[in-house]
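With one protein chain held back, the other chains of the complex are shown just where they sit.
Order of writing sets the chain letters: A and B. Residues in each chain are counted from 1.
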Amino acid sequence: MALQEIWNGTISFSLVAIPVKLVRAVEAGRVSFRKLHSKDYSPLARKMYCPKEETIVPADEIVRGYEIAPDKYIVITDKELESVSPERSRTIEIIEFIDIKDVDPVYYDHPYYLVPSKGGEKAYRLLVEVLDRTHKAGLAKFVLREREYLVAVKSTDGALALITLHYSGEILPDEDLVPKEEKAESEEKSRMKKIIKKMTADFHPDKYADERRKKITKLLEKKAKKQGTVEAPEIEEEVEEGVVDLVAVLEESMRKVKEHK
Amino acid sequence: MNRKVVEAAGKRLSLSNLKKDLYPSYGFTKAQVLDYYRKIADFILPHLKDRALTLKRYPDGTEKDYFFEKRCPVHRPAWVKTAEVHHKEVRLTACLVNDLETLIWVENLASLELHVPLARAGSPKTPDSIVFDLDPGDKADILDCSKVAMILRDLLSQMKLASYLKTSGKKGLHVYVPLNRKEATFEETKKFSKAVAEVLQRNYPELVTAKMTKEERTKRVFINWSQNDPSKTMICVYSLRAGEKPVVSFPLEWEELEMLAKKGDPKKFRILHSEAVSRLEKKGDLFRELLTKKQKLPLGSSDTLR
Partner (left out) sequence: MLGRTLWKGYIQFSDINVPVKLHTAVQQDRIQFHLLHKRDHVKLHQQMICAYEKVPVPPEEQAKGFELEDRKYILVDPAELEQADPKDGRMIEVHEFVKAGEIAPVFFERMYYLEPDTTVKEYSALAGALKETGAAGICTWTMRRRSYLGALQINGKVLCLSTLRYADEVVQAKALELQKAPLSEKELKIARDLIDQLSAPFQPEKFKNEHHKKLQDLIDKKARGEKIVLLRPRHLKPTAPDKLLEALKASMKKVA
């Protein structure tokens, strides 16, 4: 299946370099809703909007700016951004390997997958296989657009998963959270342990997704019956213009067709 | 017998409600629907193959409620092939009708109409063909569509593009241009088809519109170019349509269209299930070129159309 590529480059450990692409590991769930305009039931789309000209701004008219004074910006281009850490913008260099169990979940930020690009399949498979056997993960830093990420690369069901991690400086201290004086009453604690053991099962996340989906589907069925659907107006889709020569060719062909008639 | 277990290619299938009349005012039961699809299976399967199917199910017949299903029902047999596809922003598992047993299973779900995208599930961004969906507005009919179709054919052939025609099985006609090169993207085919529609509109303003609004469509034929989109589907050639009668979306040769246009009777465009079967036996698949013929979008479509 073709997943949208977010980034491409190489992942390396020591002298081995593997060409890879970065793709999403998280997507909208199976029951997903659209935002609609309550007036005409037309779907809404998130767009960048210029408040001064009151127009929607297309991607090629957008630049990235840093505010140095109120309403005063320094424009930074993609090339300049890539140039900030040139050694990390196209390379994920694994610096060391760690035990994935040692990473506290508080560090997890966002998951992705790496997939091999052409020619990288074998080395990719090797890294997957060895990480799987050793339960290890590679640590690396790499730069994507305006941020530098600390990432862990681990093996998941035959694929390389890349998880961006928070820097330790971003994790807030938790010392003041729990007052020290009170010792856990061992009686209450062992009672809880008993209950926990009784309630322990394997982790089956789909069970919760299915249940939620079932409930929402049921609600939707009921609503579909009771109130029916609303219909959005048909939309004239926008296709960018600027196909002058094609139009010229078409008009010329059209003229010939008419001549033959 | 209202329920029957059959075997197809060694796979067991339990068929249900066989006596249910799915076209009640005409009289055409589910058993007959299954029989139709079984007879034409060899012809329709290549056109369904590896395309994410949208089911349009009529469990209580064509006069009652229907529902669209883009997801492959979860209670499917294990041998039904599926593909993970993206529809707009949502990821879903769709059925692939690649063999007779899946076709029969899908029809047992009363999916009278089979709708498929222009691209295969493995290459969702590059359509195998361009389609011009000719849709008559109020006070226009299929005869007007025929006129537009012939102009379109001539225009396309000026650009060295062969085109193929089928009835929609309802009121319109579909003109296809095979590409089969996995080069042009939907973005490009959509731009091309829109430009073509607009040129036709400019040259035949009384007959053609490229605009969707209802008022514009009155007395005119709307060339729906926006079907050239990854999220859109077309009724598959040889699929039944849900209507009063079991009419089929069926290919016509251009000569036949010229004849039908001369005769001037819209009803003659309607090809019923039995005629579809006998025509297929006689002439074979008139749409086979659609799957094999390689053609290029004209004029550096991939360079200048970007």
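We adopt the following convention: a residue touches a chain if its C-beta (ideal position, glycine included) is under 8 Å from a C-beta of that chain, and two chains touch if they have at least 3 such contacts.
If you're wondering where the values come from, they're calculated on a predicted model, not measured in any experiment.
Enquirer: Please identify, in ascending order, the residues of chain B that touch the omitted chain?
Expert: Against the left-out chain, chain B lists 67-68, 84, 88, 91, 232.
By definition in this document, only the chains that are shown with their structure count from here on.
Enquirer: Take the average of all CA coordinates in chain A, do the same for chain B, and state the distance between these two points in whole angstrom.
Expert: Here chain A and chain B have centroids separated by 35 Å.
Enquirer: Touching residues of chain A toward chain B in the complex: what are they?
Expert: Touching chain B: residues 1-2, 27-28, 30, 32, 234-237, 239-240, 243, 245-247, 249-251, 253-254, 256-258, 260 of chain A.
Enquirer: What residues of chain B sit close enough to touch chain A in their complex?
Expert: 83-85, 89-92, 121, 123-125, 151, 154-155, 158-159, 190-192, 194-196, 198-200, 202-203, 211-213, 226, 229, 298-299, 301, 304-305
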